[in-house]
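One structure is given here, and the rest of the page talks about it.
One protein chain is absent from this view; the other protein chains keep their places.
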Amino acid sequence: MGTVSLNTPPTGMPHVPEPDLHQVLTPEGHRRPDHDLDPWLEDVTATMLAGLHRDMTVIRRLDTECTHLQRQGELALWPPLLGQEASQVGSAAALQREDYVFPSYRENGVAYLRGVDPLGLVRLWRGSTYAGWNPAETNLAAQQIIIGAQSLHAVGYAMGLRRDHSEAAAISYFGDGATSQGDVNEAMVFAASYHVPVVFFCQNNHWAISEPVTLQAKRHIADRPWGFGIPAMRVDGNDVLAVLAATRRALERARNGGGPTFIEAVTYRMGPHTTADDPTRYRSKDEVEAWRAKDPIDRVEAHLAATLTGSDRDARGGALTIEAVREASAAAADEMAAALRTGLAGLVDPGPEALFEHVYAEPHHELARQREHYRLYLAQFDGEQLEAGTR
Amino acid sequence: MGTVSLNTPPTGMPHVPEPDLHQVLTPEGHRRPDHDLDPWLEDVTATMLAGLHRDMTVIRRLDTECTHLQRQGELALWPPLLGQEASQVGSAAALQREDYVFPSYRENGVAYLRGVDPLGLVRLWRGSTYAGWNPAETNLAAQQIIIGAQSLHAVGYAMGLRRDHSEAAAISYFGDGATSQGDVNEAMVFAASYHVPVVFFCQNNHWAISEPVTLQAKRHIADRPWGFGIPAMRVDGNDVLAVLAATRRALERARNGGGPTFIEAVTYRMGPHTTADDPTRYRSKDEVEAWRAKDPIDRVEAHLAATLTGSDRDARGGALTIEAVREASAAAADEMAAALRTGLAGLVDPGPEALFEHVYAEPHHELARQREHYRLYLAQFDGEQLEAGTR
Amino acid sequence: MSAQETTFGKAITAGLRAALAEDEKVVLMGEDIGTLGGVFRITDGLMQEFGPDRVVDTPLAESGIMGTAVGLAYRGYRPVVEIQFDGFVYPSFDQIVSQVAKTYYRTRGAVPMPVTIRIPFGGGIGSPEHHSESPEAYFVHTAGLRVVSPSTPQEGYDLIRAAIASNDPVVYLEPKRRYHDRGPVDLSAPLRPMGPAAVVAEGTDVTLVAYGPLVKTCLQAADAAAADGISIDVIDLRSLSPVDYGLIEASVRRTGRLVIAHEASRTGGLGAEIAATVTERCFHWLEHAPVRVTGFDIPYPPAKLEHHHVPDLDRILDGVDRALGRPNSLDSIDPFAPPTPLAADGTERG
Partner (left out) sequence: MSAQETTFGKAITAGLRAALAEDEKVVLMGEDIGTLGGVFRITDGLMQEFGPDRVVDTPLAESGIMGTAVGLAYRGYRPVVEIQFDGFVYPSFDQIVSQVAKTYYRTRGAVPMPVTIRIPFGGGIGSPEHHSESPEAYFVHTAGLRVVSPSTPQEGYDLIRAAIASNDPVVYLEPKRRYHDRGPVDLSAPLRPMGPAAVVAEGTDVTLVAYGPLVKTCLQAADAAAADGISIDVIDLRSLSPVDYGLIEASVRRTGRLVIAHEASRTGGLGAEIAATVTERCFHWLEHAPVRVTGFDIPYPPAKLEHHHVPDLDRILDGVDRALGRPNSLDSIDPFAPPTPLAADGTERG
């Protein structure tokens, strides 16, 4: 079926100005004024930019390392976030400790910034556990694989925040494809209805596995929330400052009783959907190359290179030059990678007891029986054993 | 939780003009010009208005009769459509035979206009059958009780229409509450993505059982489709001409490859949700009275009374006076009601064979076995029997 | 013990009220549960008493309700969700199966899901389609959930409190056609565990297992059978997952015969599980194969036909007769006739 262009709205369609793509840092690293976002960037210093550069660099390394580890058979699978570093770092940098994050499977960069040990990610993606981190410690919910489901969890959490008169906010991450799911739309209905402090953070990376965003949405994704009564903003997702500012603004609205906000971060998945995917089957090299020119790290570097005055100082009082920034970021990435590799050697696969643990919070006699039978079964062999338990 | 007014859109919310409430006939019966709708009403004559009056009158009588029949124990339940006659008649009158209708449980007026025998409705609502009519004969799908599910069916049907290069359209009816369901939102995603000939006809009757529409939607319902890439229109649902025109326009767009359209018909459920409901528990008399003043039949009558010239003729060439219109409508209603009452006496409850029929289209040995066992079981008693079957 | 006579429905209301009063983290959510008090009035008055922050009318979207309940549980709340009718639970099935049931496991115990899912279930009230279903087998098969169903006002009160107090998610199935039944309820009863089944009529010839709406029918059957000299041990499961097999086994070891009754369709119903498990554990005691008396493998039929589908006293007694080898409806079927596998061409030789 061919499709008719929806660019010219048919009669009866209210003529709504398309939300601008908010951009603060151009791909060339120029700072552009943005009426809506500038107020949220007044505290930006070179040091802060250097910090964002470092975080993006570390996360890119984490991503690359894990992609390698998968190729080496250490991980079962990895969903690369290459290209989306600005979206993840910019948004996560805006969050407070008490804010609560509901991620999908691709927010491994966000997870890192929430304090998750990269080894936790490794354990998760090698299939040792579903719990790559402890949500109670990180205020980061378990990763969500069911597309869109977490958007409702964030809204429910935010309902609780509102009841508790908390100043925290909830944020839900999901992709462009997820916007087609009923759950994401219901999440907007509930969020608007209860006017709760939640941020919907959609990384429109242009693809849902092999499906282009145009199959999911005939208008910009950021056009949709308005009809639910939710303000939305479309930002350059490869611009870490724009993302930071938009997220700060949304969080501030949430904290001040302003209700939900939707952010569409327009970015691009540079890698495959997961290490099991072959993107050459569905998209052109040219498209990928065009996006490479909009690299989120490069533009921060370009910006810093052009603006560092020589008098800027890093946190330790050293001279903040572009070389120093690059070096510091690379060093941080090396450090993370080294720790990761070291830790890897010490990882132990879980034993069979983990099978039966935490299925129920309270005693369950039938499951205890199955566990006991399996213990007896395993006891016949030499290998793995299951301890005799009270239940 | 209190709610913050969303009337003033927060920053970041695109400023969209609220869709007007399109109205062609005022509650007082005055004809108002409407730039968008007038082109679709050029063929309206007094005779046609008399016909719409008759249809609304008959349907109101059908509704009243069935409400009575429920009170008398003849029906198990009935969902009154009182107050929504213009929405149902205006939209159904715009449809062609080959268009396909996907209704909810409340479109009993639409069903009547699709040629469904009122006795079919009675059989359905007394619990004799789930099949109040044959969809293959009426181009009316089975009634849908699962809120919103039928919206997807209409889109799927329209996908088929488009494939078949048919000039027909599909139309889905649902309520204001249904717009909160994931399915209705997914239906908009699919409809927009495939650009199919479907009309979403939402009767916003202000209530979903006890829940006001404001709990479901913080903006007008007609504001939502736009963000999905679907043009929408908000019409006075108690104005049969406005509804007729809007539906014609939407159908025409569908037939001409213009894709989906959404219509919000703003109306009011004057009666209880169903005969099992007690609306005094959740809404005020004043609210109901205010809507009574907007009665859909009254305004057509007022309009006809004011505009009939004395020279108008009815279909048989008789003088078309307001009294004649009233009488003809009442007579048609009486006729329908009499047939209904007569037919009622002849209704026979289904026998147990209906239990096992049409579960599967093809032989099913295990169900055949259950049927046979039940036949043997029943054979022990004097009463109902199940015939021995080949399967 | 200060039992007072009340209806089943009101007993559940009282349990909800007690839970709301005892723990401010308890929040009720659902369609029409606030102002209206629910279509069955089970939450009647609770919004007025505890405020709209505790008893929350939700938008019309079951997945939304269940998903936000998960989020509330993440925040430390104990949501009690009402699904208006059994047939409307399916839009939330994904959130139940993939989130409510699995989050505790997924987080290795860091995030409990004390979500209670109240579902009025079962038939017999002359309702339209989707209003009379018995979906329990879906939940019983879902690891991570507990499933309970009360059969008396007192159980209604006890089990709802226990369900809400449990740190596990619990599907609480309310036998809607018993809402108006009356019985004594001790509101000061201590919190009782959900697990144990109960022998509600003692007997020696056959064990009859049921839950929820059919317990009453089974008790009537036991009475009727007693007049015929047949002594039935009636067990009320209360907990459908896990099942208190010990109690059933103890009974079957005495009677040697087991009948299980439920309204849900037969194939893959809870009766199959109980029959299979009891056969495994009591094979040497069984004098007859466990007998199932259930709804047919059909969609729930229109109201005028439901009396055929829902097991009644006579069908249960017929099942008892089969278990006992007494004259019964299937006597004309020769159990020793050769089986009839389907022919390779799919035709049924039978």
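All chains are identified by letter, namely A, B and C, in their written order; residue positions are counted from 1 within each chain.
Keep in mind that, in the parts below, a contact is a pair of C-beta atoms (placed from the backbone, for glycine too) under 8 Å apart; a residue touches a chain by one contact, two chains touch by 3 or more.
Nothing here was measured: the structure is a model prediction, and the numbers come from that model.
Within the entire complex, contacts from the absent chain reach the displayed chains A, B, C.
One of B:126, B:153 or B:375 touches the chain omitted from the figure, and that residue is B:153. Considering C:10, C:25 or C:102, the position touching the chain not shown turns out to be C:102 (whole complex). Here one chain is not drawn; of B:265, B:322, B:367 or B:386, the residue touching it is B:367.
The chain that is not drawn here is touched, among residues A:136, A:293 or A:354, by A:354. Where subunit B meets the missing chain, the touching residues are 100, 102, 129-131, 134-137, 141-142, 146, 149, 151-161, 163-164, 170, 182-183, 186-187, 189-190, 193, 354, 357-362, 364-367.
Mapped onto subunit A, contacts with the missing chain fall at residues 1, 76-77, 105, 125-130, 145-147, 177-178, 180-183, 208-211, 215-216, 276-277, 281-282, 349-350, 352, 354-356, 359, 363, 365-371, 373-374, 376-377, 379-381, 384, 391.
One chain of the complex is left out; on subunit C, the residues touching it are 63, 87, 90-91, 93-94, 97-98, 101-102, 105-106, 129-130, 137-138, 140-144, 192-197, 241-242, 244-247, 249-250, 253, 264-265, 267-273, 275-277, 279-281, 283-284, 286, 288-292, 296-299, 335-336, 338-347, 349-350.
Rule of thumb we're sticking to: only the chains that are shown with their structure count from here on.
Look at the CA centroids: the one farthest from the centroid of subunit C belongs to A. Between the Cα centres of subunit A and subunit B there is a gap of 44 Å. The mean-CA centres of subunit A and subunit C are about 41 angstrom from one another, to the nearest whole unit. Chain centres here are Cα means. That of subunit B falls 36 Å from that of subunit C. Looking at subunit B, one finds that residues 1, 180-183, 215-216 touch two or more other chains. Within subunit C, the positions touching two or more other chains are listed as 53, 58-59, 61, 63-64, 91.
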